[in-house]
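Below are the structure tokens for one structure; questions will follow.
What you see is part of a larger complex, with each chain still in position.
The letters A, B, C and D name the chains in turn, as written, and every chain counts its residues from 1.
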Amino acid sequence: ADDVTLQLKWVTQAQFAGYYVALDKGFYEEEGLNVTIKPGGPDIAPTQVLAGGGADVTVEWMPAALAAREKGLNMVNIAQPFKSSGMMLTCRKDAGIASTDDFKGKTLGVWFFGNEFPFLSWMSQLGIPTDGSDGGVEVLKQGFNVDPLLQNQAACVSTMTYNEYWQVIDAGLTPDDLVTFKYEDEGVATLEDGLYALEENLADPAFEDKMVRFVRASMKGWKYAEENPDEAAEIVLDNDASGAQTEKHQKRMMGEIAKLTAGSNGALIEADYQRTVDSLLAGGSDPVITKAPEGAWTHAITDKALN
Amino acid sequence: MIGWIGFAILAWFAGMLVNSWLARDPGVQWRRLAAPIVFGATMIAAWEGIVRGFDISEVLLPAPSVIAATFAASLDILWVDFVQTVIKGALSGYLIGCGAAFLIAVAIDRYPFLQRGLLPVGNFVAALPIIGMAPILVMWFGFDWQSKAAVVVVMVFFPMLVNTVQGLQDTGAMQRDLMRTYAASYWQTLFKLRLPAAMPFIFNGLKIGTTLALIGAIVAEFFGSPVKGMGFRISTSVGQLALDLVWAEIVVAAIAGSTFYGVMALIEKSVTFWHPSQRT
Amino acid sequence: MTIIQAQNLDLTFQTNDGPIHALKDVSLDIEKGDFISFIGPSGCGKTTFLRVMADLEQPTGGSVTVNGVAPEDARKARAYGYVFQAAGLYPWRTIGGNIRLPLEIMGISKAEQTERVARVLELVELAGFEKKFPWQLSGGMQQRASIARALSFDADILLMDEPFGALDEIVRDHLNEQLLKLWDQTGKTIAFVTHSIPEAVYLSTKIVVMSPRPGRITDVIDSPLPKDRPLDIRDTPEFLEVAHRVRDGLRAGHLDE
Amino acid sequence: MRAAVLPILTVVGIIFVLWYAAAVWLNAPWAYDKATRSGADMHFTALVEDTWSQEKPKLPAPHQVGAELWKTTVEKKITSKRSLIYHSWITLSATLLGFLLGTGLGVLLAIGIVFNRTMDMSVMPWVIASQTIPILAIAPMIIVVLNAVGISGLLPKAMISMYLSFFPVVVGMVKGLRSPDQMQLDQMRTWHASASQTFWKLRLPASMPYFFTSLKIGMAASLVGAIVGELPTGAVAGLGARLLAGSYYGQTIQIWSALIMAAALAAAMVGLIGAVQRVTLKRMGMA
């Protein structure tokens, strides 16, 4: 069997259920692949792992991938299992937030480490400075959790519909206490979890073939997970070596994830790509990327995989 | 490619040759200073040669020349981060932590009951990996430099405490007896005998604290921070694959840490000039 | 007047090898103006006895008084100066600073401190070395500085534990003469430990011979020598006779073993 | 030994009292926050009760941590991923390997520095500078680079452990190997002893007390290194992963139990070295 190493963007959780299902159900094996899944974490830059040769293919968000591409790392989107973005800003009503107009002068928690790009381009579209100048917002580098919101250290924090939002709810705040701004609704959604590989590797037909089989099996996994969310969550739990995940949380997450993967058969939709690029280019004085990237995605793999 | 690798090997041998020549007469001050500089230059030259020779990707390990260029181009960012992390976070935490440890050490030394009870517990607490403490302290003290200072306080506290307590006990029996024959009071004995005698140990604690303070302040920024600071910049830049900026920050950290250490070592030299270890 | 009185002193050290009987049933009276030497083989308790008088060691039996009071009270009244077997100067203080130390502690005025330091440095012939640090002096000079330190505050009792051990014969002779002169002029009471028989005989009004295991007094020899002692008194028959008695006492102690 | 029991109990007692008090103080805002949102009011006993039993407290009360420790050590099979003993073992294996590597490297460097003047003059300042580099910052890069050359699994974690633990060993051993005084070295010279004889018969035995002290510090540093190393290796398992997962989900109780476990682990290893030290030095007649 051919070896394939997949680097995830974050720790083992239902966000990556499709891959674990494909592994567990033998979909990879059926394609003659021997897949190793490496969980990520707060200090892991999947782009760097890819560059260092630690993985053949990686799950990454498109803004980070395009930024890395501009740095000279030729990574290419070969499939896009996530159709919609799950990112949002969750705010406390009692901090005085009702609409985007209320942001000025407030403290907002943001993820960095390559995940700050969507936020920055949204703010520049709103015309709100983030560099601490007058009439702007104060930005915090948010840690791993939603503490700043619970401790009243920030008016809003970044959350994912499928994960951190529920941690806020579990902590005792009710949806009535909160206001949420989904990037999707604000028209600034960027593409999330896609699969990326290195351009020079793809030039090798054997590698390309491996990727075709990999994407095919992965998408089969995703569709299985969408249809059997509870079983998928159980599979994820079985694969979590840290023993920290709970069944309740993973089942709920799987439900939310299914909504995001729903509209995708794995092939990148060019319009979504274009929207992402436009949003990133509109970054005002400090854009995330300076020019429209070329060759940052390919349908070559999905075309073969899906037929 | 072969040329660059050859350059690396050549630089290495040349550096070692120069240094063994320098080491022939270690009594001379400038030779003592030159040797580590030559060694550093050798390593940097070899690094440059290897990175270029093996064509290592810039997103994995940038060459020193690239780092230097970034360093020069980002002085303003580096300065802002330096102030946030080193001046506000590390230095204030260092002063508070060492000061508190010193006072508590004197108290412990005064009351043997505390000594027997606090030291074992203290050793246990000192074994707590601060990496784990950092997120908790960020949660308690907020995002700005105060929580970084708190992490630094926790980090430098125990080395300083343990060293000071040990130092205060490091008086010779005869030196103490002498004070007894003068019927000297507790405070007289403290100021005229025990503190001077403890200085070599106290400076050990202070020196260990310098590197710990810096590491603590930077690491704490990984767990939440405002949008400046060396730790913030490092983690953000890794995510953006701006490895040249990461290394520029590391260079700042190494320079700041070594300078901090060197300053303490100089003060130590002038305060404990009498100690045998300082006389050769 | 009896300055120091020891009655049936006993002192046992508890060690993990079992108890060591350092002093057993030791009784001795020291009168005002006496110059008493203690002599005896290594480990016979000379230092221990001196330390008991100085309240640096607690006897496990018997009693001692110094100036009529308990050693602790005498110590707190700063009744004595003590010269240790090793110089024990503080390395972070200059020679002058070391001698000034007890004066500072006793709260003596700055001006007087300066004056006294100069005087005792003169006495031990170290004038000009005030600003040097201890490690810049030879062992013998350090020992002299430590003697100067004990003399600086002018206590009426001097307890000296082999103060001249590290010195060569010429310097030693010289310091012996100086010490006798000081004793003669000031009427101090001196207890003095030594390994040298001629030194003990030359200096003392009374020589106490001790013996080890258990540490005890085996002989107390009163010296018939006059108070005024030129160095060549050491060639007189009286001197040699006393020296003989001491040597016999010592040898007896060694044979015991 | 027994003389220490009462003071330790007293100090531990005081710490517990302070801890409980701090738990009330730190957790109270959240309790009030909840109360105002639900419109209920809070009196003191209810407050205390709430602050000592929150699910995600700012500071968990000691009994909460104790219960969690009990649950994750005694009540779980040690092969379970939810067993703290399982995770401790993962961390411990990396710690021990890193400790061995670090001690080895430290001792070798120290020997080089003591026997070679060139090394002495040029390397030592860089050894110090190396410790001012924030390890957490370069740990991910180390992992990636090692990965790139095909090294993964236990070894990368152990390398980070090694990086933190070799420093105290170098410093201590240089001091220790230099501890023989001039006279002892002169003696060796008068017997025309070779360099290796001087090393084995004089320098090495003379350095033993320093060696053990360095080992103790190195072991503690090694554990920190293993935990740091676990974060960028995917935080799959181990105490570091527990800390991180706890932190990620705001599970403070889990963080604290992992922390206490790590401290206990360090204390146990250091205690073990202390025991070996006592036996060895006693045999050598140096204790």
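We adopt the following convention: contacts are C-beta pairs under 8 Å (C-beta built on N, C-alpha and C of every residue); 3 or more make two chains touch, one makes a residue touch a chain.
Please read these numbers as outputs of a predicted model, since none were measured by experiment.
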Problem - Copies of each displayed chain within the entire complex, written as a formula - result: A x1, B x1, C x2, D x1
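We adopt the following convention: only the chains that are shown with their structure count from here on.
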Fill in the blank from the handout: Intersection of contact sets, subunit B vs subunit D, gives A
Completion exercise
Note, CA centroid farthest from subunit D's centroid sits on chain C
Practice task
Averaged over CA atoms, how far is the centre of subunit B from the centre of subunit C? Could you give it in whole Å?
Solution key: 50
Problem - Averaged-CA centre spacing for the pair subunit D and subunit A, given as whole angstrom - result: 35
Practice task
Averaged over CA atoms, how far is the centre of subunit A from the centre of subunit C? Could you give it in whole Å?
Solution key: 86
Exercise for the section: Note the residues in subunit C that touch 2 or more other chains, in rising order. Expected result: none
Problem - Of all residues in subunit B, the ones touching two or more other chains - result: 60, 135, 139, 222-223, 235, 238
Completion exercise
Touching pairs here come out as A-B, A-D, B-C, B-D
Fill in the blank from the handout: Note: in the complex, subunit B contacts subunit D through residues 16, 19-20, 22-23, 26, 31-32, 35-36, 38-40, 43, 60-61, 113-118, 120-121, 123-133, 135-136, 139-140, 211, 214-215, 218-219, 222-223, 230-231, 234-235, 238, 243, 246, 249-250, 253-254, 256-258, 260-261
Completion exercise
Counting only contacts in the complex, subunit C reaches subunit B at residues 51, 54-56, 75-78, 80-82, 84, 86, 88, 90-92, 101-102, 104-106, 133, 135
Practice task
Within their complex, state which residues of subunit B touch subunit C.
Solution key: 172, 174-175, 177-184, 188, 192-193, 196-197, 199, 272-275, 279
